[in-house]
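All protein chains but one are shown in place.
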Amino acid sequence: MLIFEQSKAGRKATAQAPLTRADVSAIPAQFRRKRSAALPEVSEMQAVRHYTRLSRKNFSIDTQFYPLGSCTMKYNPRACNSLASLPGLLARHPEAPESHSQGFMACLYELQEMLREVTGMEAVSLSPAAGAQGEFAGVAMIKAYHDARGDTARCEILAPDAAHGTNPATAVMCGYKVREIPTGPDGDVDLEALKAVVGPQTAGIMLTNPSTLGVFDRKIEAIARTVHEAGGLLYYDGANLNAILGKVRPGKMGFDVIHMNLHKTFSTPHGGGGPGAGPVGVSERLVPYLPVPMVAKEGDQFTWITEKDRPESIGRLTAFAGNAGVLIRAYIYARMLGREGMPRVAEYSTLNANYMLKQLQAMGFQAAYPQRRATHEFIITLKKQAKELGVNTMDFAKRLLDYGFHAPTTYFPLLVPECLLIEPTETEDKATLDDFIDAMRSILEEATEDPELVKGAPHTMPVKRLDDVKAARELDLAWSPVAE
Amino acid sequence: MLIFEQSKAGRKATAQAPLTRADVSAIPAQFRRKRSAALPEVSEMQAVRHYTRLSRKNFSIDTQFYPLGSCTMKYNPRACNSLASLPGLLARHPEAPESHSQGFMACLYELQEMLREVTGMEAVSLSPAAGAQGEFAGVAMIKAYHDARGDTARCEILAPDAAHGTNPATAVMCGYKVREIPTGPDGDVDLEALKAVVGPQTAGIMLTNPSTLGVFDRKIEAIARTVHEAGGLLYYDGANLNAILGKVRPGKMGFDVIHMNLHKTFSTPHGGGGPGAGPVGVSERLVPYLPVPMVAKEGDQFTWITEKDRPESIGRLTAFAGNAGVLIRAYIYARMLGREGMPRVAEYSTLNANYMLKQLQAMGFQAAYPQRRATHEFIITLKKQAKELGVNTMDFAKRLLDYGFHAPTTYFPLLVPECLLIEPTETEDKATLDDFIDAMRSILEEATEDPELVKGAPHTMPVKRLDDVKAARELDLAWSPVAE
Amino acid sequence: MPFIPHTEEEVQEMLVAIGAASIDELFDEIPENLKLTQLDAIPTALSEMEITQLMGKRSLQDGEPSCFIGAGAYDHHIPAAVWQLTTRGEFYTAYTPYQAEASQGTLQLLYEFQSMMVALTGMDASNASLYDGASALAEAVLMSVRANRKSKSKRVLMPRTVHPAYRRVVHNIVRNQQIELVEVAFDPKSGQTNLAVLEQYAGEDFAALVIPQPNFFGVLEDVDALTNWAHANGALAVGVVNPLALALLTPPGLWGEAGADICCGEGQPLGAPLASGGPYFGFLCCKIAQVRQMPGRIIGRTVDLDGKVGYSLTLQAREQHIRRSKATSNICTNQGLMVTAATIHMALLGSEGLERAAAASFQNTRHLVEVLTAIPGVEVMFEQPAFHERVVRLPAPAKGILRSLAAHNVLGGFDLSADYPELGNALLVCATEKRTEDEIAAYAQKLERVIQLQGGVTCGLVPKE
Partner (left out) sequence: MPFIPHTEEEVQEMLVAIGAASIDELFDEIPENLKLTQLDAIPTALSEMEITQLMGKRSLQDGEPSCFIGAGAYDHHIPAAVWQLTTRGEFYTAYTPYQAEASQGTLQLLYEFQSMMVALTGMDASNASLYDGASALAEAVLMSVRANRKSKSKRVLMPRTVHPAYRRVVHNIVRNQQIELVEVAFDPKSGQTNLAVLEQYAGEDFAALVIPQPNFFGVLEDVDALTNWAHANGALAVGVVNPLALALLTPPGLWGEAGADICCGEGQPLGAPLASGGPYFGFLCCKIAQVRQMPGRIIGRTVDLDGKVGYSLTLQAREQHIRRSKATSNICTNQGLMVTAATIHMALLGSEGLERAAAASFQNTRHLVEVLTAIPGVEVMFEQPAFHERVVRLPAPAKGILRSLAAHNVLGGFDLSADYPELGNALLVCATEKRTEDEIAAYAQKLERVIQLQGGVTCGLVPKE
């Protein structure tokens, strides 16, 4: 039932609003709305009950294993939430003067420094609001760099065919054309193909390493050389940073710019679709173009770096300092991990992924790249099952929900047919991995013995499979009192 | 699965504890435990996931209508929780000096004053930790009063047969014998029976008004006169205060002492069984005996009233000032209700109860006292259904769970056979009451057409009916690693 | 190992299963020379207790001053229930609802959010959020260029009364697509977008006209005239609005003859704390004709196999994960949790509650301006009706005055001199419903003293009667 359907006209059961209604007749009638907005009228209890009940229709990290490849659904420490919600931090206005911002700015500055250290970049700006905005900032900086040098013929961004959809979409937003680079049979970028297309039109390449195929590209240095020699720059998509945190620095691999998804690697919550934070780090030559604001330290005072200080900056991408509350959460998490905890993230997420891969292989699931080490995630392909049993990846995914597991990422990357991209993260224990593996074994048996059971899944969720075609054809995007 | 069953020896996945282990060898070995306590060893995520999942196996006000008679399960405003949890309030040590307690003490003082006003008593002490402790304080004061007058032959406390079990239990804890007074056919106390037993041995009478039968005792003034004339005092059990808040003052009815359940009338949460708070208010003659501590105001300073100031006090009943955090929540709630909100509590809870009673009667349920107004609660008796259909009150109660409603109070008060005591509270809306009424109608139909369905209920809960006999006979009160 | 549950024994079992001798061996495909051995610049780990103490200190350090700054972020009361519900694990730690069957909580909530935004704005459809108000305006501008079939122009009219930071953000985001923002001046008397200036562009091809309501000065624009002008000139009308103000003001869907085509804005006034500027959320609504050009997640109501109502992500063909380089935007992660808060906030307050909060803010700012302009040398700048912000002229540069006030723990407003040097000593002030009588009086008293001390009134100004 929708909250609107619990509404009753004239109900005013709230202590939330001012108890009286101030006179607004000084606003001329021409500006005022004639009829109140049709928002629900419910009591505080009705709202609490409704949204409490609704919440329970979700899978979440706090209730389920969520091995969603490329999304790094790891535990979000509760201290990050409670400390980022301290009254003093919530009360700070974004335009408060530096005199009233030193506590906040100290956190941002130290986070910048920690991210610099762990990525091996020269400087970091925290301001992009999410991964895709970080990508935008990165490609915009590449463009600004070439433009500043008068090197304006570079109109092409390269990206492997396994890349996240945000990569080509971002390149286009920055005015570039995109050219796909094929992946070799071993999962690494096809270096010869890259060499064939790189050239004076190449502005740069967008890469994830480890890639979305769950393998570490061993020829990364050769790739970097190839692109750099052609005058292009290297962009690192930090979506998979969890795999190498504290083990390898993107800066050392030769990248010129990187974005980080703090809501993945630094464990800020995904919140049903955000907010995230997508800080960017750059090599020396891109420092002038970093998005603002950033925080500098002068003596023991923290000061803002703004457009004034960085005239070549690509500027600000949100009105204020990005998703500050997310940055604070990431800062707290980073301090709790500390120097010793960062490499463990990579180590145990990799251990978990390799363990799951071997166990799933042992029971007959086919790895996409069986000759390769898994990184923090890996791909299995169900093309055999789809062909022989008529039970496809989506069926497996939906049936997993009935077993109490969120499905892995399905049908991505696009180049592996019928694939599941599985990322357990370091925060899951062996018993949970074993339970998931057992579930996969059971579903495989079901697919053999009772394929309709799997194809009809899920059976235990609040709804069964939804009619997406109807949703798109007969658009119903908002409740309306008339339609009901 | 128990948290213990998720434990793995040697797991230390916590950022919660100090990161290193301090040396305790200065404590001689004779005092030290030889083996660590067998507590679960789980990660923060495992604990969060486990207790999040467990919580979802509960019914609660935030998820369900909970018409539990005599328990006043109304909405607990969320502001009360967040404001009572402000860091400054949580940090205050109970032995902090008055210089560092004025903010806290101001709240307590004002709450005392508001409770005085609304009950019509001379003075209030907030210190009892729950209703039963408030009862204890009340009866102990009655005893202290008689003792101080040398009136020591009074060895008996009277209580109606409909009284809460805590009433006789409390009287016994205070060294009294208990004598039950029968209820008349109209639900009021049988005044003649009372007159027959009252006498020089009578220390006092414990009454709830409205009583647990869901009616207001119309002869309350006569009762008071009768008991007072015999030299006894009147104790008011505040469990049903919600019914008359802001409408009638117990002080005015003639009561000498009252306890209030702030977790009922003042909407502090029940928390799966507490904490509550059971402040007591008294008429003038009992003031010297009030339990300590209390708060006084001198000029604009708040000071503690302790044993020193009140040598005749029955003393303190907990180590510090009672359930302070509950008192703060009640204070916040009372301020949000304000003068105008208090009577509404009685009015709308009474409206809801009378509405439900009429609707249930209309569909054939039998009221225990059909000739009487319901107060904030009322009783129906299913003795007809039990006899004719073989479906008893417990079956109805369990079947209601399947309909998503918490069951009303069952088989209490003891004198009404097969009864349901139904208390909707003022915070439920008409639509919810109608849904409950519809559910009762459906169950009545089921009881007629398919009694086994009702007798086998609940069918949709995490467990079916439990074997209580086994639980009591084969006591299993704690997990043990050996037993598993 | 904080947050890592593995015991030594389990690690060994897992390594045996993998067939590796050590965890290090799992990294054997990484070239040795790339491997990192030290992280000296990162401090050693803190326990939860230690970071709690550190953050406790930092959070107190900035002093919770009395705040009269608005300028795009507003200090409204947020009901306690909002964040207690929003941070329930099931909302807080869920992902984007790709698996609809296991995400009906988030999906239904987002559908309710869309419905509420439609009710508030009078538009046909809403998306499920963008990053913030400024980036939402950038997306709205890009969308208008795509959506305006009548226009071939990549030029968009951008009034100077739009929030300066928004204008910068829009520029930063759209410039690489060769979109040009043409600034429209405002009337120095009214503080409104100057219709006469706009008239100079009549007949030219523009994709859209941006219309702020209220504008950055708090002033109410003549949105009907602006919308009609846009439509008369083949441009789309793109509103950028304060959603709380819409509780009282004409919704964009009803502006002018035909209503705005697109509207967007900053969702912060709907349940997001100030919190240093984020996370907030941007919203974006449009007429149904434009919905396939809308960026971001959109939730649709549909049915399941049994015909039961359910909710799912829809029109995904617009999005990057399907459409890649042809997507309407690169946005992926949005501000889901903030929208969760906003939905609960709106449900708790209802239209009556939002109207009261808006009215109280209006009244409080009015009162503030009265009290401040009673100070010799302080004058109100634009006489046109405003919502809950106003510009006042100070007798001396705002910068020094604000610094003195800050020393007394009062944040006196937003200094307009950098963005609008033409306005002189102009200060943008705001008093939401949370500013008390006492705070307003204290501000006025302190401002008066600061001005006196700085000799402001002596600069040729005559004290008012």
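A, B and C label the chains in the order they appear, each numbered from 1.
Just so we're on the same page, a residue touches a chain if its C-beta (ideal position, glycine included) is under 8 Å from a C-beta of that chain, and two chains touch if they have at least 3 such contacts.
Keep in mind that this is a model prediction, so the values were computed, not measured.
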item	value
Touched by the hidden chain, restricted to displayed chains	A, B, C
Contacting the left-out chain in the complete assembly, out of A:3, A:22, A:42 or A:463	A:42
Omitted-chain contact residue, chosen from B:294, B:368 or B:407	B:407
Selected from A:38, A:61 or A:83 as touching the chain missing from the view	A:83
Interface with the undisplayed chain - residues on subunit C	47-49, 52-53, 77, 79-80, 84, 87-88, 433-434, 436
Contact set of subunit A toward the excluded chain (per top definition)	8-19, 42-46, 48, 52, 77-79, 81-83, 87
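We adopt the following convention: only the chains that are shown with their structure count from here on.
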item	value
Length of the line joining the C-alpha centres of subunit A and subunit B, rounded to whole Å	48
Distance between chain centroids, defined by C-alpha means - subunit A, subunit C (Å)	21
Per-residue multi-chain contacts in subunit A, two or more chains	11, 44, 48, 52, 56, 61-64, 75, 77, 79, 86-87, 336, 427-429
Residue list for subunit C, restricted to those that touch at least two other chains	1-6, 10, 45-48, 56, 79, 81, 89-90
